[in-house]
Structures are given as structure tokens and as C-alpha cells.
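Shown next, in C-alpha cells, is the structure this report addresses.
With one protein chain withheld, the remaining protein chains of the complex are depicted in position.
A, B, C, D and E label the chains in the order they appear, each numbered from 1.
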Amino acid sequence: MSTIELTRRYQFSASHRLHAQQLSAEENRRIYGKCNNPMGHGHNYWLEVTVSGPVDPQTGRAISPSMLDRLVEATILRELAYSNLNEVVEHFAFQPPTTENLALVIQQRLLERWPQWFSGEIRLVRIRLEETRRNIIESEP
Amino acid sequence: MSTIELTRRYQFSASHRLHAQQLSAEENRRIYGKCNNPMGHGHNYWLEVTVSGPVDPQTGRAISPSMLDRLVEATILRELAYSNLNEVVEHFAFQPPTTENLALVIQQRLLERWPQWFSGEIRLVRIRLEETRRNIIESEP
Amino acid sequence: MSTIELTRRYQFSASHRLHAQQLSAEENRRIYGKCNNPMGHGHNYWLEVTVSGPVDPQTGRAISPSMLDRLVEATILRELAYSNLNEVVEHFAFQPPTTENLALVIQQRLLERWPQWFSGEIRLVRIRLEETRRNIIESEP
Amino acid sequence: MSTIELTRRYQFSASHRLHAQQLSAEENRRIYGKCNNPMGHGHNYWLEVTVSGPVDPQTGRAISPSMLDRLVEATILRELAYSNLNEVVEHFAFQPPTTENLALVIQQRLLERWPQWFSGEIRLVRIRLEETRRNIIESEP
Amino acid sequence: MSTIELTRRYQFSASHRLHAQQLSAEENRRIYGKCNNPMGHGHNYWLEVTVSGPVDPQTGRAISPSMLDRLVEATILRELAYSNLNEVVEHFAFQPPTTENLALVIQQRLLERWPQWFSGEIRLVRIRLEETRRNIIESEP
Partner (left out) sequence: MSTIELTRRYQFSASHRLHAQQLSAEENRRIYGKCNNPMGHGHNYWLEVTVSGPVDPQTGRAISPSMLDRLVEATILRELAYSNLNEVVEHFAFQPPTTENLALVIQQRLLERWPQWFSGEIRLVRIRLEETRRNIIESEP
């Protein structure tokens, strides 16, 4: 059986403020610039989730795309869409909500549920998070 | 002399919360849905500014694009980029920061300064504001 | 009150075969080329619906975007998404399903329901249908 | 019969140097900045040609798209694709090859041939020339 | 000699119906949803073909892009463009024409001809097939 990769793309709009609690106000401004503005700002994030698996000869698919959509909806989009990331994501009470950290949070959430949703042959290959057309983060488990 | 239209595109990231002060909490939720979430959310806005004017036979241009860039930077981007719209735009102390109202605010600001910056032959034709790829507002003075 | 234009974008995937019943097989092949292939082909269509109206000072909106979405869903997308246009659109039993005719059918359907859905101040301004990135049809009522 | 607008998009890559002969070297540098660099630079131009006409009830089309393609190929792309605009366009021996002037040249060339190619009902509505995603010129005859 | 990867992008429009012969009508509807509609639907597919090879110091290229274009035209586009995939691709008489299977068919066809067209240093690295902006398949030989 041939193995392929399937990528699904999702968009969500959220706001955030880049601020590290362990750093002084001056350091925060120096490191994050205008992204440290007290009231925050926001983005239309494009999330790509890539999975791999063998193509089932009967259905011609490695994975049900609607199941992946449901998992992403349940664990990511329901909470993050139209949200303030600093507020709704528990991890961001302690860590700055950079795109880097957001990608790792999303990856972690998907990995935790993965064994319940998909068989062992289906692997989470990559998370890609596009904050703007010029700033993109990728993470591999 | 031939008249042409020049369009320049700008991007800025900002956050907002859709909330109308004269309406009840229930009405706000019904009208704006998740866009009424208390802590707000955000977008990468694409702003297009279109001007028209006769093409100068010597320079081959109707308008200096860098002058338009400077006007937009000074009156729009400096304040709105990486901002919370509800906070930084005075008008949004009284009006909800919908894309419709934001387009009108931008148009109003440009019109106020226009006579100082450009000759009478140069006209502000249109403001186009893309909040997401699926929601776009256009306004003509 | 200021008047603005709101544009919403929708995508649907459909198939069609360009064939005019009143023309001979040779004429059909000459006019439509490979688009006349007997078994048809398909596209991801991008539909843009543009409406205009005065901005309500209380809500900051000219129109409820979710109402427009529901009207487009009910009259256009429910039937056309994942369909064969020659089969599902009654008009295409008699007329070839060109992008031109499809835009006119969509416009006609929206105009018929318009008075029930929106007040007289809200006007359907334009339908824009992108068949491919290189072939685009626009229609104004 | 209903009238619609058809837009076709074309891409070509060309180089140019912005330089006005009647101006001094200093003025040229001040007006055009780095676009005045002696050896020139280049772009991938996107050209949109929009025509309007009544939809023929038999063919479902206002115009043959392949005829428009052939006209644009013959009068525009054959000469401009992979060219240096200052060299190949006679008009740019006297005028700077700005996007504004290039749009007017393209419009002029299409208008000259129009009566030979299309019936009186078919009108050239608009030329749109995108030099970069942030700099766009539109011209209407 | 340095090794690089070259990617070429192609678009073709085709229709298909997702239907697995070994499954019941109910199972087909459950698995494929509206993609199982009897008359089919269609897409504008974007195909990316990625090859790798050492850069020739004389020509500055690893591969002639026009040769790759000719191979893709001859083995893929000539048959698939403006086609019904279920009809024209022999493999889809037995297998459902999912994007997964289509990517594997394209890869197989290129691999079969590869040794005749390119030297051993030139390798087919990857096939990427974008059915819609939200559904993407990648395959590596």
C-alpha cells in the first residue's frame, strides 16, 4: 500500500499580546516591539495540519478528512476562533502567546487525542501556522 | 491628458470587539455572535486606497506613490498597526468597530488631509478594506 | 448616513459540459473546444456577492452578513455545491451552462427572493463569478 | 438580452527603467528612487482585460474568450513578454515606462484593433495592470 | 556541484464522482458525502511536480524546465485537462478517483517515463496535488 500525506487548511481570527512575565517592561518592548502594545492586536491565522498514512485500496483514502476536521474543530477552533489567546489558552497564563508557542500548543493538543481518534498507521506529520503571509512557523512532533 | 486610477495596498494587524453600547448584552450576542466575545479577537486587514488623476506627461505618473504611502502611514498605519481598535480610535468609544465603520473612519481621515497633500485634480476614489478573504467593505466618498 | 458596499465570497465545486442544443456537433466543438468534451469537466467556483446600503449607526452594519450567507446557502450553494450544473439547474436544460449564464441564473435567484429578505435600502449591486483565476464574469442587475 | 462583463487575466515578465528624459539626473533619482537605477529592474505583470457585451442566447457567451486571448497575444504579449519595455515599446523612447503609461499603451493598442476584431456591441471596459501586489493601475477608455 | 529542487506548477480542470464499487450505496454516501452525488462535480486542480538534481555549472540549471513541461503535458495534462476522471483514467474503472489515488496515478505515470526523459542524477522528489485550497495531497516515490 502506498503512503501519502494529506494536508487540511483552517483559518481562525484571534488576538494576542506578546509579553513575557519574567522580563521587565523595557525588555518586553525591546524584544516584541509593537507586538507588546498593552491592549494587544490580532491576526487571521491559517493553520495547516498534515497527516500521513497508507491509502486504503477500497476507499482510496488514508484518513477521513471530515474526522480530522472534527478533531481540529473540537480541540482547536472551538476555543481559539474569535478569542483572545492570552485569555483562553491556559498555557499562555505562563508563556507568551507567540506563533511558536501557539504551534506547540496546537500540536500537543492533537497528539494527546490522536490515539483515540486514529489508528496507529495514521501519523501527525506537521503543524504549519501562518500568522501573516511573511511569518510562518512549522513544527514536527 | 489621460486619467487613470492608482491603487496601493497596505496590511495591518489589529484586534477589536464588536459591541454596541446602546444594545443589551443579549442583542449584542445575537447580532455579532462570537465577534462579541468580551476579550476581542483580531485580523490581518488589507487596506486598498484608490486615487484618480491625469497622467503627467513628463513623469508618467498621476501621483507620487511614496507621498500616498506617507499619508497613509501618518494618518492610518501609525495608530492602527498592532493596536486594539476599540481603544485607539476615538470614534470607537461611541460606535462599534465594524469593518464598515473602520472603512468610514479611514476614508474620513484621508479626506480631511487630502487638500493639504494633493492638488485638486487628484481625487480619492475608493477605500477597500478586506477583513478576511470572505468579508470585504468598500466605500466611496 | 453613509452608504457602503459589502462583499461576501463563497466557494463551490461543480461540473459542467458546454454544449448548445441548437448547434451541430461540429459547431459545438469549434466554439467550446475541450469544454465540449462529452463527459464534462469541473471547477472550484468563487462567487462574490456585493450589496450596498446605509450603515446603521447603532450596529455599525449595513446588512447582517449571516443573513446574506443564509440566503446564498438556501438559494445557490445547497443545490450547486458538488453538483453537475447541466443536471441540477433547470435553466441549463435549455441553455449552455457557461459562466456567463451561471452568473445570470445566480443573480436572478437572488433578485427573486431579495424583497422578502432585505429592506428596500439594501441593494444587490453585483455578482462576480471566478471560474478560474483567468476567467471571470461580472453581472449587475 | 442581459449584458455582462468578462475579465481575462494574463501574466508577462518584463524589465524597465524609470527615467524621464526632460528631467535632470537628480530629479529622476528624487522622483523614481531605486526605480531609476541605470540598469533597470523587472516585474511579473498581471494584466486584466475587461470587456462587456450582451450574452448570446444560443452560445451563452458575450464574446469568444479565445479570440480575446489571440488579440492580446498578438498586440501585447508577443512583444512585451520577456522584454525590456524601454527598448521594445516605441512610445517609451519618449515617455518613461511607468505602469500608468504602460496601461495607456496597452489600452491604445487594443482600441486600435477593436473594430476589426469585435462587433459594436462588444466594448473594452477596463485595463487593470498589477505591477506588484501593492501597486495597481486601472484605465478606462 | 550543488543540488537543488525545482518545482513547476500546472493547473487543470476536471470532474469526478467519488464512488467505491465494492461498497454499498449507503456506505458510499456515508464515506464520501456530497462527493458521491451521482452526476459528479469538479475542481481546478493545481499540480506541483518537484525534481532534484545537481546544477550544471555551464547552464546554471539542474533540468530543462520546458522538458519537464513537455513530459507533464504528454502524460498528464493532455488526457486529464477538461476531462471526467472516472471516464478517462483506466485505473479509475476499479478505484475511486480520490485526490489520493489521482496523485498516485500521476506519480506512477511520471516514474514510468522518467528513465527515458532524464539522466539518473535527476530525481522525481514529490507530487503535490491541491484539489481545493483546503485539501492537499503529497506523495513521494
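Here, a contact is a pair of C-beta atoms (placed from the backbone, for glycine too) under 8 Å apart; a residue touches a chain by one contact, two chains touch by 3 or more.
All figures in this text were calculated on a predicted structure; none of them were measured in a lab.
The undisplayed chain touches these shown chains across the complete complex, A, D, E. Of E:R61, E:R113 or E:R133, it is E:R61 that touches the chain left out of the display. The chain not shown here touches subunit E at positions 2, 4-10, 50, 55, 57-62, 64-66. Mapped onto subunit D, the footprint of the missing chain covers residues 11, 13-16, 33-35, 37, 39-44, 81-84, 86-88, 132.
What subunit A contributes to its contact with the hidden chain is residues 18, 20, 22-23, 31, 33, 95-98, 100-101, 103-104, 133-139.
Note that only the chains that are shown with their structure count from here on.
The most distant chain from subunit C, with centres taken as the mean of CA atoms, is A.
Because subunit C and subunit E share one sequence, their contact can be compared position by position; here over half of the interface residue numbers appear on both sides. Rounded to the nearest 5, the angle that brings the Cα atoms of subunit A onto subunit B is 180°. In this assembly, the C-alpha centroid of subunit D lies 34 Å from the C-alpha centroid of subunit E. For this pair, subunit B with subunit E, the centres built from the Cα atoms lie 42 Å apart. Mean C-alpha position of subunit B lies 28 Å from that of subunit D.
In subunit C, the positions touching at least two other chains are 33.
Contacting chain pairs (ordered by label): A-B, A-E, B-C, B-D, C-D, C-E.
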